[in-house]
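So, chain A:
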Amino acid sequence: MTSLDNIGVQVEAVHGNVRPILNEVLHALDKLIDNNETTVIDLAGLPFAPGELDVLEETLGQGELSAQLDALGSSRIQETTYPGVWWIEHRNAHDEVVGRYLEITRIPEILSSQDADICAGRARLGEQFE
Partner candidate 1 sequence: MDLLDFARGPALQWAAYILVAGTIWRIVGITLLKEKPDYSEPRKSAGYPAALKVIWTRAFTAEPFAKATLYPKMMAYVMHIGLFAVIFLFTPHIVFFEGWTGLDWPGLPNSVIFFLGVATVVSAVALLVRRLTNPVLKLISNFDDYFSWFVSTLPVVTGLLIPVRVGLRYEDLLAVHILSVALLLIWLPFGKLGHTFLVFVTRGTTGMVFERRGAKT
Partner candidate 2 sequence: MTTVDGRHELDREAERLAYKPPEIRHDKQGDMESEERINKAMHHFVKNFNTQTASYLDGCLHCGMCADACHFHVRTDDPRYTPIWKIELFKRTYKRQVGPFAFFYRLLGLKRHVTIEDLEEWQHLLYDSCTVCGRCSLVCPMGIDVAGLISMARHGMFKAGLIPEELHDVAKRAAETGSPLGITPDKFEDRVEWMADEHDVEIPMDVEQADVLAVMSSIEIQKYPQSIAATAKILNAAGESWTFRTDGFEATNFGMLSGNPDWQKEATMKLIDAAIKIGAKMIVLPECGHAYMALRWMGANMYGKPLPFKVYHISEYMADALNTGKIKVKKVEKSVTYHDPCQVSRRGGATQAARDVIKHLGVDFREMEYGGDYNWCCGGGGGVVTIKRADPLRHRVFKLKMDQVEKTEADELLSSCANCRQSFDDSQQHFNWDYTMGSLMEMVAENLEEDNS
Partner candidate 3 sequence: MKNKPTVGEILQAKGVSRRGFLKYCATTASLLALPPAMIPRIAKAIESARRPSVIWLSFQECTGCTESLTRSAAPTVEGLIFDAISLDYHHTLQAASGEQAEAARHAAMEENEGGYLVLVDGSIPMGNPGFSTIAGISNHDMLMETVAGAAAVVSIGTCAAFGGIPGANPNPTGAVAVQDLVKDKPIINVPGCPPIPMVMTAVLTQFLTFGQLPEVDKFGRPLAFFGQTIHDRCYRRPFYEQGKFANTFDDEGAKAGWCLYKLGCKGPTTYNACATAKWNQGTSFPIESGHPCLGCSEPGFWDKGGFYEPLSTGKFGSGAKVAGAAAAGVALGVAAAAAGRSRQAKFTKEG
């Protein structure tokens, strides 16, 4: 790394995507408040410049709630400092990021226990009483 650092690259920052995304979040919050409507913004399809995602993440910040999910690799579900705006990051078994989303909702769907899993769990628990 040191030899690479010696090249003296001083990239001129471009953060053209941050403001439009924040604007979209703002409108999504309105929809959540007015109509109880959930919005998911897929961050994968956007042409981010180097470091731009970090700026976005820092701008949104970390809020009160943070959850970790372990299913097909880990996932981080983090409420930002703006309640109702969730930062969701899916990783695979190699800990590589495979999906990044902003979900504007009261509680992300993936945090809820799923009916199929509940049934399977009920069945497993029931087995203990047989």
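As a selection rule, all candidates are chains of the complex that A comes from, given by their letters.
Following the convention adopted for this analysis, contacts are C-beta pairs under 8 Å (C-beta built on N, C-alpha and C of every residue); 3 or more make two chains touch, one makes a residue touch a chain; residues count from 1.
These numbers come from a predicted model, not from an experiment.
**Q** Check each candidate in turn (1, 2 or 3) and state which touches chain A within the complex.
**A** 3
**Q** Where on chain A is candidate 3 touching in the complex?
**A** 7-12, 14, 16-17, 40-42, 44-50, 52, 69, 71-73, 75, 90, 92-94, 96-99, 101, 109-110, 114-117
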